[in-house]
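Of the protein chains in this complex, one is absent; all others appear in place.
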Amino acid sequence: MVGTPVLFIAIPLMAAFLIPLLGMIWKELVRIVPGLVLTYLLILSINLLDHVLAHGPIVEVIAGWGPPIGINLVFSALSGFLVVLMEFLGLLVWAYSYRFKRNVDYEPALKYFLMLMMLITGSVGIVLTGDIFNMFVFIEITSISAYGLTAFYKGRNSAEASFKYVMMGSVASTFLLLAIMIIYAQLGTLNMADIANKIHLMNPTLKIVSYIFFVTALGIEAEIFPLNGWAPDAYAEAPGPVGAAFAGIVVKAAVYAIIRYTYTIFDLSGTFNFLIIIGMITLIIAETAAIRQEKLKRMLAYSSIGQMGLVMVAFGFGTEEGVFAALFLMLNHAIIKSLLFFSGSYLTYNSTDKKISEVNGMSKFLPITSLLFALGAFAIVGLPPFAGFWSKLAVMTAAADSNMILIMALVLIVSVVELVYYLRVVNRVYFYKKEADVKPKRPTVNALIVMITLGAIILLVGFYPDAVTGLLHKASAGLMDKTQYIHNVLSVR
Amino acid sequence: MKKVLVILLLAVLGYYTAVTFFDIGFGQPHFVAGVKPVKDIYLAKTVKPLTVSNAVTSIVVNFRGFDTLGEVTVLFLAVTVLGSVLYKKRHAVGERSVLFNASSIVTAGSKLLFPAIILLGAYVFIHGHLSPGGGFQGGVIIATGFLLMLLAYENYSVSHTALSIVESLAGITFAGVGLLGFMHGGTFLQNFLPAGVLNNLFSGGIIPIIYIAVGFKVAAELTGVIYTVLNEKGESNG
Amino acid sequence: MNTIYIIFLIFLGGAVFTYFAGKIHKVLQDILFLVSILVPAYLFFANVEIGQNVNLTLGGISLSWGINYFSWLFSLIVLGLGSLAAIYAVGFMKGEKRRGYFYFNFILSIMAMTGILLSRDLVSFFVFWEIMTWSSYLITIYNGNKVQSIGIKYFVFSAIGAYAMLMAIVMVHHITGSFLIGDMIHAYPAMALSMQIWIPIMFLMAFGVKAAMMPLHVWAPGAYSNAPMAYTSVFSGALSKMGIYGMTLVLVTMVNHIPQGVWFREVLAWLGGITAVIGTLWAIQQDDAKKLLAYSSVAQLGYIITGIAIGTELAMLAGLFLAVMHALFKGTLFMVVGAIEKQTGTSNFTEVTGLIRKMPWTFLSALLAIIALAGIPPLGGFVGKWMLYESLITSNHYLLVIVIFFASTAAFLYCYKFLFGFFMGQEEKEWAHVKEAPAVMVLPMLIMALFMLVLGTFPGIILNPINHGLQALGYADSYKHLWDTSIILNSWGNKVVLQPILYSIAGIFLFFIAFLTWKGYKNTRFISTKDISSSGEVPKEDENLTFSVGFMQPFYRAVEPAMRRQIDKYYNAFADGLEATFEFLRRIYTGNGQTYAIYVIVFVVVMLLFKDFLF
Partner (left out) sequence: MDSTLFSYLDYAVYGTAVIVMLIGFYGAMVKKSLLKIVIGLSVIDSGLNLLIVAIGYYKGGTAPIFSQGFLENFKSVSKMTDPVPQALVLTAIVIGFGVTAVALALVIRLYRHHGTLNIDEIKNLKW
């Protein structure tokens, strides 16, 4: 073993504290160091994942106190998969925005990279931690970085978006704390495995209330329907790569938290059906809102919300197949939506309103970016032979095996809606005449490399899904096996 | 209309929340039967092996020290975000919303009080493992000292660079101590110093060190927050 | 490595390389394009052994690729027509923009169709089906933003169909635990009745879209007429046959096994018949040759659907034979229109006339194709139609015979219009410079015309493979069996009895045309086609006075009331209503942060109130 899970938190924090000092030595360091940190963590996460797949989950205790006394981090196949995904996307976002911020002053650049790094670290922390209060702390780290990143650009309405996000975020943290305290007051512990072990002792009413508070709080971050008012605004107003980070990293962490609570901690009946219901509502409302959008990033944001709804539905099947499908969907969504955000923000680079009509005819000026955008659009609606198809097939298979015919039909009908609005944009990029006052901006080399990498992954997964399915099967088996998780954590001393 | 709706909704929410907590019960053991709450373990282990008097400190810094690291990060981030949100291209020195000296009583009094406040703050965070208080409380006290000075003097200024250096160094100390523990004992934030004697200043292993770092950090960060916001002019056309 | 892999690799690699070769040299691109279609086609027919399957596992799903006689028959259409159209396309695309784009999608759609025929499992079937859909969609919108809505209509219909199929596929998987088509067929008779009914319906929806069956056909005319003609010949000729292929499989392997299957067949047959009538009536009204052919395609597909829906041995022979013939003559006709459009810049009857001397070879192929289409002996269309009538009569569908007969008689009207509009009439000065299309374009047309002639004379050449194909589907050796019962087959083939008669009919017909042409040519005085004025009416300056304008005016005045109710309108109204609802729904996002916070409280409160119900 080359390291332990705690390094995923400790090293970026150390680096975050160091970067302002390093910046005093050489200003370029504030851009370089986060990249180095993320690269190291990516390598580390891949190594650890390799180890975990061969030898079983790693449970690391902090400060030498075994569970349930101290805080512990769990690096299992599931969390490991998500960590690799997040670090990878984080690295890509960093690489994409490396020169993007050239024209920005030193101070904001420093803060941008700091916030970005903490965003990723917070999300990774949410996934790794085995303690509900610690998860709360990481959620707050993630949210505060997200507030800052949303409001990063002056001149736009970014502060408005960010303020909405802050409002929702505060409400979320209130409910989260309430839920945590209810659990603590009943079971006297904050460790997830320990709670899961004892949850059957709890007063059923209190259990339900705390679950409701948890879902509400996490649902705000995970963009569940009535709770996602902030999401389109924040996606639309944040810098392009940050939108990708939201879709690919932050939401994934929140969804992970919800399913961890649903699958492992709580033993309520009906939670799965509940996930299906809210997932379906989210999916339908988001996709219908997306089709009438006039702004590209808002459209992508709604699409992202919709996909998360679908992920919820897939988790709601409650079968291993369903979990597999949902994880596959998460992976595909992270990669494809990032590509769409990356390429989309170059397609509307110099426009003020980021209207969809401003991408008209961009294919002549930005051929590769347009091609990649089209690839992403095709992939996300699930057309074979691209990556999105396999996850859609997996979702459908899981639905059929759970006898959810109606859900299947609804999801497919909504997919048609999704298809229509993506095709409209792609058609605009390729077949419309460019609007006169829009000046295209050529992507920088690093951005281009990032986008091509993502495109290559989409094709790779599309043509050779075996590259990921083995891992995903292991991860989903790990999530389903609750007793094993409890045993793994509680047996550590 | 909206008000009525909100009040109705809040009434339902309040009812359920209140009932939930009434169910839990106030002022008496509320853990369900058959559960051994962690607080008993914490209380038992605070004296031995940790040799810390203040159980809250032992929890905050040692048992759940990881949370505290996150908490410090949240503060650090808040300052960063604040700087990013309120960043303006040219920093005009002395451009403050409060542009007058306070009366001489206040100025003289603040000068007098300032060292005392700083001393009190330092005392609170150095003795965090012995008595109520700790790094956060001490840090806040120190920051109030700076707030007092900023309010009293028109052109009192704090060096941004110095703040950020203190902040960074304190943060590095915290994370560094954690990593040292990692190298020493195999787990992050593990104690690697001798425990000392209970109720002495030098006890509790790494806990005082961390709390001192936290104290500095909180002080620097809160001062930074105050300073950044104070330097913000209130006009709408910025 | 198995030949099948090599075929797909060449297709895929060829598509990519062709796309990028345009950056190096145009001719290189053309050559690569031809290579990546013709070489796999050759390999397919030379090396792929019938009945041998390749098995592989992808993403934990076991797939199987292979071919049987039935799919081999369709691959003949796909790869044969595909190759010829590819050669034609090289000429057609000369000097056009976005050649790389066109070639790329052309190759991919040929690959996808080959893949569909090779698929022995539902997942790869679906994958190739979707690739076929999007590649053909991309070619449909080749002509820019004007056709955007047409393209999207095509794609939406295809997607609805495809998703219906996906549902059926996963349901089958749920029941059988496998994606193999063989397993599905095996398990079908033992399924629950609801599944037995729904699975075929959902499959038929997908295939019905591609085969332009009646309520699902609205995309077809637009898509067919707006794609570049070099592709439309494949689109209408081969791609729509994928629908027929799938439909046949569903009917034979599933519907046959349940008592309710009769109803499926009746409904399908009638839908086919109605499609034929509607398509024909619309075709007659068109002034644009592309539109005309597009509607005509819809109509022809209607016959084919009727044929296979009836499902007797003779009807199957008829349907499949018509399918092959349709690929041939509609492929040719679209190529003809493409050539005319390429040479003159328009495909409208009201503008181009008198091309007979300018483009004689094109005319020849058009003539033969039209004869085949109209079902006049000695060309193949006649044989097919005859068999279809006979099968309808022998299976007691008298009413349907009338419907089909009406449609095919009415088809004469547009056939005539097509031939006359373009080729006959006066030569306009405007078109004096028009030359014959380049050999690359003419050659494929002539080859296909030749095939039509041969198949018309010796239908056994193609009926034999069809017979093999049907045997692969479990039919008896129908060809031999029908030998004695069918009038047409009885007297054809080896024992040529009817042949001389038919030839004399054809000879007389040709002679008549030649005579009229000659006679007419002698007796005409050269005036502009735009010089005719109707009695008493003074034409305005900007009025188009070509004789083709309002060609069938009286006819469609007669049918107008029936035509007014287009299904299209209902679909559009539905889509508009849907979008209006969506517009309303998205106002939930009011933009006020406080409202969003209230939503959160509402969410919590609702959950708290219904907590006993939910959990």
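Read from first to last, the chains carry the letters A, B and C; within each, the first residue is number 1.
Convention: a residue touches a chain if its C-beta (ideal position, glycine included) is under 8 Å from a C-beta of that chain, and two chains touch if they have at least 3 such contacts.
In this text the structure is predicted, and so the values were computed from the model without any measurement.
Enquirer: What are the shown chains in contact with the chain that isn't displayed?
Expert: Looking at the complete complex, the unshown chain comes into contact with A, B, C.
Enquirer: Among A:F8, A:F75, A:Y96 or A:Y184, which residue is in touch with the absent chain?
Expert: Result: among the candidates, A:Y184 touches the missing chain.
Enquirer: Of the listed residues C:I181, C:A323 or C:I601, which contacts the missing chain in the full complex?
Expert: Residue touching the absent chain, from the options given: C:I601.
Enquirer: Looking at the whole complex, which of B:N101, B:S131 or B:S159 touches the chain that is not displayed?
Expert: Considering the complete complex, B:S131 is the one touching the chain left out.
Enquirer: Of the residues in subunit A, which ones touch the absent chain?
Expert: 133, 137, 140, 143-144, 147-148, 151, 154, 157, 159-164, 166-167, 169-171, 173-174, 177-178, 180-181, 184-185, 190, 232-233, 236-237, 289, 292-293
Enquirer: Taking the full complex into account, what residues of subunit C touch the chain not shown?
Expert: Subunit C touches the missing chain through residues 586-587, 589-594, 597-598, 601.
Enquirer: Touching the missing chain, which residues of subunit B?
Expert: With respect to the unshown chain, the touching residues of subunit B are 2-3, 6-7, 10-11, 13-14, 17-18, 21-30, 37-40, 42-44, 46-47, 52-56, 59-60, 64, 67-68, 70-71, 74-75, 77-78, 81-82, 85-86, 131-132, 134, 136, 198-199, 225, 228-229, 232, 234-238.
Here is the rule we use: only the chains that are shown with their structure count from here on.
Enquirer: Please name the chain that ends up farthest from subunit B once chain centres are defined by their CA atoms averaged.
Expert: The chain farthest from subunit B, judged by C-alpha centres, is C.
Enquirer: Determine which of the two chain pairs, B-C or A-C, is joined by the larger number of C-beta pairs in contact.
Expert: A-C
Enquirer: Rounded to the nearest whole Å, what is the centre-to-centre distance of subunit B and subunit C, using the mean of the C-alpha atoms as each centre?
Expert: A distance of 73 Å separates the two centres.
Enquirer: What is the distance, in whole Å, between the centres of subunit A and subunit C, each centre taken as the mean of its C-alpha atoms?
Expert: Whole-Å distance between the two chain centres: 44.
Enquirer: By the touch rule stated above, which residues of subunit C touch at least two different other chains?
Expert: Residues 602, 604, 608 of subunit C each touch two or more of the other chains.
Enquirer: Can you list the residues of subunit A that touch 2 or more other chains?
Expert: Where subunit A meets two or more other chains at a single residue, that happens at 205, 209.
Enquirer: Which stretch or stretches of subunit B touch subunit A in the complex?
Expert: 16-17, 20-21, 23-24, 30-39, 41-42, 45, 62-67, 69-71, 73-74, 76-78, 80-81, 83-85, 87, 89, 161, 164-165, 167-172, 175-176, 178-179, 181-182, 185-191
Enquirer: Once bound in the complex, which stretches of subunit A touch subunit B?
Expert: It comes out as residues 4, 6, 9-10, 13-14, 16-18, 20-21, 24, 60-65, 68-71, 105, 107-108, 111-112, 114-115, 118, 125, 133-134, 137-138, 140-141, 144-145, 147-148, 151-152, 154, 159, 162, 178, 182, 185-191, 198, 201-203, 205-206, 209.
Enquirer: Give every residue of subunit C touching subunit B within the complex, in rising order.
Expert: So the residues of subunit C in touch with subunit B come to 598, 601-602, 604-605, 608-609.
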